[in-house]
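Read the structure below first, then the notes.
A single protein chain has been removed from this complex, and every other one stays in its place.
== chain A ==
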Amino acid sequence: MKDIIQIKNISFNYPDQPILFNNLSMNVHEGEWTAIIGQNGSGKSTLARLIDGLIVLKSGQIVVDDLVVNDDNIFDIRNKIGMVFQNPEDQFVGATVEDDVAFGLENRQVPREQMHEIVEKSLKQVGMWEFRDRIPANLSGGQKQRVAIAGIVALSPKIIILDEATSMLDPRGRQDILDLVYKIKQDNHLTVISITHDIDEAAGADRVIVVNKGSIVEEDKPDNIFGDISKLKSIGLSAPFTSQLIMALKKRGIDSPYQYLNDKRLIAWIKKLVSTK
């Protein structure tokens, strides 16, 4: 599998601030859903901004889909990456939902006819076509994120970066958006990077990278990462719900060979315990 993003020995600090990344390296595999988790201030969002060339490295190199992130390639790279931020309101520019989705296409001088077609298709993909005449500011949080995602889908990127994109939504709204992005990822063969501190969201990823104070603590499959809860807790993250339940059962004398199971496997295990006793 190709490494669609290669981060090679990068160093970075904000002006007048201590060093954040010191010789950090990591890769993102094409076609995977990678979750980057860590506390506020761990450097997760900075990483996303470096990949998108919104801020500039001190040293090292980032390669996105075979292009080095630098001034010459920046526009090509941004065409490959769609970023969804925590608060979509910070990104809205159009007077209506339709205008907003069209904005990125106008910027890229897509012919008018083609533009209408793409906007319609994108809004339909996120289930917001009926809302095309509405004012973005008057939509609910989940609907706003859908419009933001349509704006990204319209530009057919190869990589979607979710930067705490679901943290303002209620649990169901969060699941809806994640399901939607997953479907878009599968339909269009995209790579997704999700920057999050929602442990239960990270549990659904193909690969998890744990970042703390600018360093990578661990990178592995969720099952392996969540096998050791004490490590997560020591860097200010919480344990996934299923691990907490396994612990609570253990305290009551129901011993488990596992520290972590995903939802489905935990349900199957409990069912077996209840029916064999």
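Heads up, the rule we're going with is that a residue touches a chain if its C-beta (ideal position, glycine included) is under 8 Å from a C-beta of that chain, and two chains touch if they have at least 3 such contacts; residues count from 1.
Quick note on the criterion: contacts and distances are computed from a predicted model.
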Can you work out the missing subunit's protein name as recorded in UniProt? Choose among "NADH-quinone oxidoreductase subunit M", "Energy-coupling factor transporter ATP-binding protein EcfA2", "Glucose-6-phosphate dehydrogenase assembly protein OpcA" or "MoxR-like ATPase".
"Energy-coupling factor transporter ATP-binding protein EcfA2"
Residue of A:22, A:86 or A:215 in touch with the missing chain, whole complex considered:
A:86
Residue, one of A:9, A:70, A:140 or A:186, that touches the chain absent here
A:140
Checked against the full complex, the residue among A:170, A:187, A:206 or A:220 that touches the missing chain is A:170
Please identify which residue in A:54, A:68, A:95 or A:248 touches the non-displayed chain.
A:248
Interface residues of chain A toward the undisplayed chain are 38-41, 86-87, 140-142, 164, 167-168, 170-172, 197, 199, 236-238, 241, 244-245, 248-249, 251-254, 263, 267-268, 270-271, 273-275, 277
